Structure formats: structure tokens, C-alpha cells
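All protein chains of the complex are present and in place, except for one that has been dropped.
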Amino acid sequence: MDFNILMYFVFGMVAIAGGLVLLFAKHPIKGAMGLLVSMLALAGLYAILQAHSIAVFQVIIYAGAIMVLIIYFLMLLDIKSEDYLKSYAKLVWTGGPILLLLAIFFIYKLYTVFKGQPGALSDMSTVVDPMTVPESFGGIKEFSTALLTKYMFAFEFVSTLLFAAIVAVISIVQLDWRGRKND
Amino acid sequence: MNEISFNPTFLMGEISLIALIVILTLVEAFQRPIFAFFGTTDTRELDARNRQASRLASIGLMFVAVNYYIFGRATAGEEIILLHNSLKAGGGMYIGKLALMGAGILTVLMSSRYTLSQQIPAMDYYLLLCFSLLGALTLIAAENFLMIFLSLEMMSIPIYALVGLKRLSPRSGESAIKYLLLGGFSSGFLLLGISFLYGTTGSLVVSDVIGRLTFSTMDAASFLSGLGLIFVFIGLAFKVSMVPFHAWTPDVYEGAGTPITAFMSVAVKLAAFAVILKIFAGMDSFGEFDSVIGVIFMFFSLITVIYGNSVALVQKNVKRMLAYSSIAHAGYMGLALAPMAHKIQTVQAVLFYGIGYIAMNMLAFGVLVYLTHKDHYCETLDDLKGIARKAPGAAAMMTIAMFSLAGLPPAVGFVGKVQIFIQLLEGKMYVTAVIALLFSLVALYFYINVIVVMYMREPEKEIKEIGKQSLLPVWLSLALSVLVVILLGLIPSPLLQWSLKWAEVLF
Partner (left out) sequence: MENSLILFIVLLPLVGAILNGTVAATNAFRKKEIWGEKIAGIIAFTAVGISFLLSLYAVFVKMSGLEYISCTPYEWISIGELKVSVTFLIDHLSAVMLLVVTGVSSVIHFYSIGYIHGDESSVRYFSYLNLFVFAMLLLILGDSMPVMFVGWEGVGLCSYLLIGFWYKDDEKAAAGKKAFIVNRIGDFGFLLGMFLIFANVGTLTISGVNEFFHANNSMTFFWTNVAGICLFIGATGKSAQIPLYVWLPDAMAGPTPVSALIHAATMVTAGVYMVARFHGLFLAAPIAMNVVLWVGAITALFSASIALYQNDIKKVLAYSTVSQLGFMFMAAGAGAFVIAIFHLMTHAFFKACLFLGSGSVIHAMGGEQDIRYMGGLKQFMPATFITFLLATIAIAGFPPLAGFFSKDEILWNVFASEHGSKIVWFIGAVAALFTAFYMFRLVYLTFYGNFRGTREQEHHLHESPKTMTVPLMILAALSVVGGWIGIPKLLSFGAIPNFFHDFVGPAVEKFGHVHIAHYSHAVEYSLMALSVAIAFAGWYIARSMFRDLKHKLPDPDKYTGLPRLLWNKYFIDEIYIKYIVDPIKSLSTNVFLNISDKKLIDGAANGSASGWNKVAGIFSKFQTGNIQAYGFYMIFGAAIAVLFVLFVF
């Protein structure tokens, strides 16, 4: 149990670190690597929370397929690294301190609130403690049952949404040659 | 309210809309193969295909609207929740759906001219518009947060593409990318908020979540759910473009094709506001947290009103001016939620305002579409100079639209504003009301300026003849919206009744 909690924080930190790398990397590819690390760490978090199927999907779809696409596009576009940071350095310098102060205040508040209620995190959740969930929780069977009963409409709706997205992308991509043909 | 798993009568409108989408897709996909099958090629120009698409889409949408009306009336007697807490249907819900369908039909009618003059491939365009409309329609009916999120995306994703479809303008693509990225950012906020709420309440169903929320200070769960509500608010405030989540609005409104701008400014706004009302208007259950939500709405709405109206003062581009005006209107609608105790009249006031806003903004943008033709963009104040002599009817319509937007009687905008102010007065928020009133006075300057420019300035360059292509549908849309603006301003009681019916479903 202790190990689980330890790993929970480790993965969390790694995910945040990956995000920071993505933000501050001088080269886009490095940024993409940061993103990859972040995603893998998330998969680890899901696994610790007993959501095995989600963890697997996270690795296969995000860390696998999506990342490949992203890196492919980055190589194709060949964005120069020097203009990459310049533009929002100013913003970081002006807005950064304010947000940092706010973040410290936020963490302080979080700390005081949770310090007053040690068991709060596990109490509030009806999904309860990760240790006490049934063996089958997060497995592919439970996952698919929920998807095809309780969330069936949402599931179908997502397919429509994907269809819409495909139409959107095609219409944008088609735009150029179609226009040229008629000019 | 009884839970029926699936009853097609309640969803007949959506079903027919999806049928329309399928038909449009099939026509687009197969018309070339069919030509090929008969041994010919599709030699028609883009114009001819666009005309066909416009006819198909406008007739189809009108048919869908009729379906909504018939089945909406038939199911008005009871409210049910369908498909495992996914959608709510029945009751007065059809009013909202008809309002959104109205926005869609008006957009399609004016698009028929715009797609021709701007050489936009119309079939894709209408297909995406229908998808977006579907998203808006399910958004206002969504009963759980998952559906809210999915519908919001369904509404937005086609619009990201629609914004970029204005082929002749380089700005179009840029604004599409901007909207896409910032939209993704706001979705992130929304999802974070939803997961906080799910974490503290264990449910995705809006009514359950609100029912289970309890607030007390120094309580960790309350703290997290408070943050959750705030993040949900931010995600939705982005869609209705409240300051400071508005920054995309002027650029995107300016870059997008005018009918799309019109659609975004009214349908997206109304649908998103319906969700805001659904989540936040039942605030009495939030206990001590009421005041915070009230203060947040007051603060953000007020700076939205101030900012929108001030910046609109100095705009030279009419679309950009209308973008800031739309920001300001979002502020007015949000202000209704500022008083802490919410009644059904609060919801009614916002919905009334939103529906009225559909008509008046559609009218304003419709005139711009009417005046735009192949080699004449009508977007800046300079383009409008002296237009009254060339197109007196359009100038008169624009005048009415400006009056309504400015909130002058007897247009519908006046009644809308009156209701918002009454909400503020009944909530004893006098200072807020005075500031809002003051800035609606400031707003008058830029609305009137449009009228002055149209009627009292000499045109700088020769105004070309207004092109004749596809005038009829545009006139139809203008006539419909002007009728709504004037009639509902003079006799607002039907719309009051309708918005009350809809409010009963949301509240």
C-alpha cells in the first residue's frame, strides 16, 4: 500500500515534469518527448488507480499512435527552434510571477484544507479507496459493459462526433485543390 | 419525470436532423460516381453545385424544424429523461430547439448567397453546419456532464472548420487555428471541472451533482467541488465569450465567413447559456457557496459589459464591432445570474434575451451578407458609407437591427434588457445595474454610428450594383428576422411565454 502511494506521487511528479519540458523545451522534438513522458506517467497513474484498461488504452493510443502523428508532423514542418520560445518569453516574465504567487497561495490553501481533514480524499469519493475495489474493476469486461449499457448513447454520439471531425478535416484539406480547379 | 430508456417520439427532431446529415453526405459522396455510372462527368461549375446544396440544405432544415415543432408540441405534456440520463426531452424543451433551428435556417438562407460570392464549397459547409446544429441541440438537452462535454465538442469542432472555409481570405485559416487551439484549451478547463465534480459527488448527472453538493468552509470536498464549478464556468464562459475568455472572439468573428460569424454569435451563445443556466441557476442548493457564484457572475459579466462596449467604440470594422457587441451582450445575459437568489424569471430573462438576440444579430449580419458580393467585401464602416441610397431596404433593416442591439424600444432588444435589469433590481444590485445601464448608453454611440455612416456620409468609392445572385433566400432571412425583432418587441408576451416554458425544463 505504501508502495502504491509512493508510486502515485512519483508518477504524478513525472507527469508534471513532462509537462514542464513540453512548455520550456527549446526544440519542438524535445517538447514532444516531454509530452510522451507525461502521457506514459499518466498511464502509470491509471494503472495504480486500478483502471487497467484505461492505462492500456493510454499507452496504445496516446503514447503510441498520437505521438507518432505528432512527431511526424513536427519533422514535416521543420519549425526552427530559435523562434519557438522567443515569442512568449515576455509573457512568461510578466505573467509568470503573478501566477507563481497564485500557485503558492493555492497550494497553501489546499494544504490547510486537507490538513484539517486527513481522510478527506478517500471519504469524498464514492469510487472509494483503490485498495478495496473489486478485483474485476477496471478490467476490459467491466469497461465494455459500462460503455455499451450506461454510456451507450454517449458512445454512439462520439462516433457521430468523429464523423463530424472527419468531414471537418476533409473539407479543410480539400479546400485548396478544389478552389484552384475552379479559379 | 419518468425515465424511459428510449422513446423515439421525443427525439424525432434529432433523428430527422441526422437523416438530413446522412442525405447530404450521400449526395456529396455519390453524385460524381452516379454521373460516372451513367457515362458522364459532373461538368457543373461550383456555382451550380452550390445552388443545389443550398436548396437541399434549406429545405431539409425547414423540414427538420417542422418535425421539431410537431413532435415538440406532441410531447409538451411531459418531461422525460432518455437513454440512461443522457438527454432530457419533452416539456418546453422544444422552444429552445426551435430557436436554435431558427438560427440554423436563417444561417443557411443567408449562406446561399455567401457561398456563391465567396466560392465556398457549399455541401461541406452545410454538412458541417448541420453537425454543429446537432451539437447545439443536444447541448441544451444534455442531462449529464459527459453529454454536455460531447455536445459542446460536437457544436464546436465543425465550427473550427467552418471558420477556416472562407477560401478567399488568408485570415480565415489563421482565425480557425486560433479558435481551435483556444477552444481546446477551454475544453481542458471544462473537463477538469467535470472531473472535480465527479470526484466529489460520484455522479455525472447534472441534477445529482447539484443535489449532492454541500458546502462548508474548510471542508476538502466542498473546496474541490467549488473549484470544479469554477472550471466548468470557465469552459462555458469561453464559448459565450465573456471577458477575459473572450480574446478569440474578435479575430474569429472577423476571419470567419459572415453567416458563420452570425451562427456562432447566436446559436453557440444561446446553447452555452442554456447549459450555464442549467448548472448555475439552481444555486439555492449551493448553500454558502451561492454568494461566491453570484460574485463571480457579477464580476465577470460586469467587466464583460464594460470591456465589450468600450472597445467596440473604436472599431472600424463592422464585424469586429459586432464581435465586441456580442461580447457585451454575453455580459448582459450573465448579469441576470448575479443576484444570489435565482427564480425561474432569471432563467426566463436570459433565455428571452438569447432568443431575441438570435433575431437581431442575424438581421445585422444578414444585411452584411446581402451587401457582400463577388468583389466587394462589406465589412468596414467605409464600405457602408452612403449605402442607404443604393440599398434603402437593407439600410432600414440594419437600422432596426442596431436599434434592437442598442436596446432601444420598440425592438425586442429593449424588452430583453428590461428583464435583465429587473432581475438586478429585484436582487438589490443597484450599483451593478447603474454601471450596466451606463455602458448600454456608451454602446449607443457605436450602434448609432453605423446608422449615421449609412445615411449621412458620402460613399468614398463608387458603390457597385448589389449582385443579383441568390437574393431571394437572403431577403427571406432578413424579412423573417426583422419581423421577429419588431413583432416580439411590440408584443413580447408570446416569447415571454415560450421562454418561460423552456425555463421550466431547465430550472
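Order of writing sets the labels: A and B. Residues in every chain begin at 1.
Just so we're on the same page, a contact is a pair of C-beta atoms (placed from the backbone, for glycine too) under 8 Å apart; a residue touches a chain by one contact, two chains touch by 3 or more.
Only a predicted model underlies this, so the values are computations on that prediction, with no experimental measurement involved.
Asker: Who touches the missing chain here, B:L17, B:A274 or B:A349?
Answerer: B:A349
Asker: Give the residue, chosen from B:A48, B:L425 or B:L472, that touches the chain omitted from the document.
Answerer: Residue touching the absent chain, from the options given: B:L425.
Asker: Of the listed residues B:F149, B:F289 or B:W498, which contacts the missing chain in the full complex?
Answerer: From the options B:F149, B:F289 or B:W498, the contact with the absent chain belongs to B:F289.
Asker: So one chain is hidden, and I want to know which residue out of B:A74, B:V452 or B:L471 touches that hidden chain in the complete assembly.
Answerer: B:V452
Asker: One chain isn't shown here. Among B:D47, B:E174 or B:D382, which residue touches it?
Answerer: B:E174
Asker: Write the list of subunit A residues that the hidden chain touches.
Answerer: Touching the chain left out of view, subunit A contributes residues 76-77, 79, 83-84, 86-88, 90-91, 95, 98-99, 102, 105-106, 109, 113, 176-177.
Asker: Take the complete complex as the reference. Which residues in subunit B touch the chain that isn't displayed?
Answerer: 170-171, 173-175, 177-178, 181-182, 185-186, 189, 217-219, 222-223, 226-227, 230-231, 233-234, 237-238, 243-245, 247-248, 250-251, 254-255, 288-289, 292, 295-296, 299-300, 307, 310-311, 313-314, 343, 345, 348-349, 389, 392-393, 396, 408-410, 415, 418-419, 421-422, 425-426, 428, 430, 433-434, 437-438, 441, 444-445, 448, 452, 455-458, 490-493, 496
By definition in this document, only the chains that are shown with their structure count from here on.
Asker: Using mean CA coordinates as chain centres, what's the subunit A-subunit B distance in Å?
Answerer: That gives a centre separation of 30 Å.
Asker: Mind listing the subunit B positions that touch subunit A in their complex?
Answerer: 18, 25, 45-46, 82-84, 86-87, 119, 121, 124-125, 127-128, 131, 134-135, 138, 146-147, 150-151, 153-154, 157-158, 160-162, 164-165, 167, 176, 199-203, 218-221, 223-224
Asker: Can you tell me which positions in subunit A touch subunit B when the two form their complex?
Answerer: Interface residues on subunit A, with respect to subunit B: 109-110, 112-114, 116-117, 120-121, 123-127, 149-154, 157-158, 160-161, 164-165, 167-172, 174-176, 178-179, 182.
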